[in-house]
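Have a look at the structure below, then the notes.
One protein chain omitted, others in place.
In order of appearance the chains are A and B, and numbering begins at 1 in each one.
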């Protein structure tokens, strides 16, 4: 079953990659590529956060810290001129994993709301370090002067299309990894921890260690999002690690839905599309966005993907009931 | 580190008076905001992340009232009551719909209001900086205490915050209403079963909490700049205070607010570049050692 599931996931992943790669030929427009890369970066942030929120029941308010950490480590390494893109990416991901391990080890012991507070506190701490350590990070001005993109393996990311393809491939690889985590026995253990931590404990699961593991995995995946963003904007900025970025990631999750694996990605698409249009037509985007949030939270009461999914489920049940009644 | 400067300050009466008063000035206003946050959490179990925005509209209400009537008293009252009523309406129409649901839902409702209120302020008052202006009654030279100076407006501000805090504490600790509130915090179902309208109680408590934020905003309006987005920094600080003091504890909020105020006042002498880091570190330390805060009771 797992084997078949894996093959099916792989097929879907390939299909997704094909869609992403065909897209620029269907809509041959550089703005389209920008949009997708943007969605990929924030999509990775949101999906990795959902590993914690949706699948483990760990509400983190400080997830953007790892997004920023990925972007800054990657940017600094590239600006040093001593590293190629693949190596710099690996070090940035590894460095962020280490950071997440240290912070996670302190945070995951706490329950619910206190976990959320502590992750928030650490994020604010990291943000203030970025702002204060001007000689390294450039402070509020961010990493200035662009992030060089030297060619590697014959790939030149200075070309817009190559960058797009590269980001798409990285994204799909991350999707497959996260999907495998979620579908593995480990993933099901996480769901059990979410639904009933005491029961998991009785069954001999080391809850703290499991939580720490997923915390680190989520952090590393967020760092990939940060790297994609740093490559795209050719810089890294303290705002990447501000609490508003975490807030947006949470918003994307809620917009898309927590129940389906793909939910947060849909949320990312929705929010970016919304942002795009709202910014075009009005400068009162806060007003519009606020009202949209209220409609989702109080009206739909769940994310869009969840809403559609449950609606289908509901219809299916009714269908079965009807058939049974007949 | 400039610990010598700190030691030098502590050995001089005038410097100690000045810095202690500074701690009180920063701390008491923070206490008003944080106690509202804490009260709401203690009874309703929700975190009002829009609390900073309530502080902001309190300041703007006071600003408008002062412009219309030229009366400082009316300005403070309209800031306090205006936001109190606003808070009740907010609780009834929006917040009450997400009780018992995911904390993320509560967060989002508040986030929506942060965005909406910031934009409303920008639309109504414009993007430029505003200041209410100091009422004539306080146009006095600073009061001298033991060689230090304390501006008369700050004496008033500390005094009125202390009175409000005391009334709040007495109200909760000594009155029948306070008993009901405390009971509702522990077991709302039982309180409901005893024939008390918990819906009304919740709205009222939320209103009181909002009123505290609005009062703080109104008191700050003469001395702090009014801009859209001004609620953000106060939200973060009062949040830290609430976490350190213990969610739901008024006395805890008082102690933590003074702690933060004094840390900033004396930190600016002793370790000026580490004052903010110190606040986060204190919050992290409290969360690790005693997650429920100095005086909070553990949530299940």
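Rule of thumb we're sticking to: a residue touches a chain if its C-beta (ideal position, glycine included) is under 8 Å from a C-beta of that chain, and two chains touch if they have at least 3 such contacts.
We take it that contacts and distances are computed from a predicted model.
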{"item": "Among \"Phosphonate C-P lyase system protein PhnH\", \"MaoC family dehydratase\", \"ABC transporter substrate-binding protein\" or \"Cytochrome c\", the UniProt name of the subunit that does not appear here", "value": "\"ABC transporter substrate-binding protein\""}
{"item": "Candidate in contact with the missing chain, chosen from B:131, B:163 or B:193", "value": "B:131"}
{"item": "Contact residue for the chain not shown (choose from A:126, A:269 or A:293)", "value": "A:269"}
{"item": "Residue of A:36, A:126 or A:293 touching the missing chain in the full complex", "value": "A:36"}
{"item": "Touching residues on subunit A - with respect to the absent chain", "value": "8, 12, 16, 19, 23, 26-27, 29-32, 34-36, 38, 131-132, 134, 138-142, 144-146, 229, 232-235, 237-240, 260, 262, 266, 269-270, 273, 276-277, 279-280, 283, 285-286, 305, 308-309, 312, 316"}
{"item": "Residues of subunit B in contact with the chain not shown", "value": "9, 15, 18-19, 21-22, 25-26, 29, 118-119, 122, 126-131, 133-134, 141-142, 149, 151, 153-154, 220, 222-225, 227-230, 232-234, 264-265, 267-269, 272-273, 276"}
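The criterion applied here is as follows: only the chains that are shown with their structure count from here on.
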{"item": "Inter-centroid spacing, subunit B versus subunit A (mean Cα positions, whole Å)", "value": "34"}
{"item": "In the complex, subunit B residues that touch subunit A", "value": "47, 94, 97-98, 103-105, 107-109, 111-116, 118-120, 122-123, 236, 243, 247, 273, 276-277, 280-281, 283-284, 287-288, 291-292, 299"}
{"item": "List of subunit A residues in touch with subunit B within their complex", "value": "53, 59, 106, 110-114, 116-118, 121-122, 124-125, 128, 132, 247, 250-251, 253-254, 284-287, 289-291, 293-294, 296-298"}
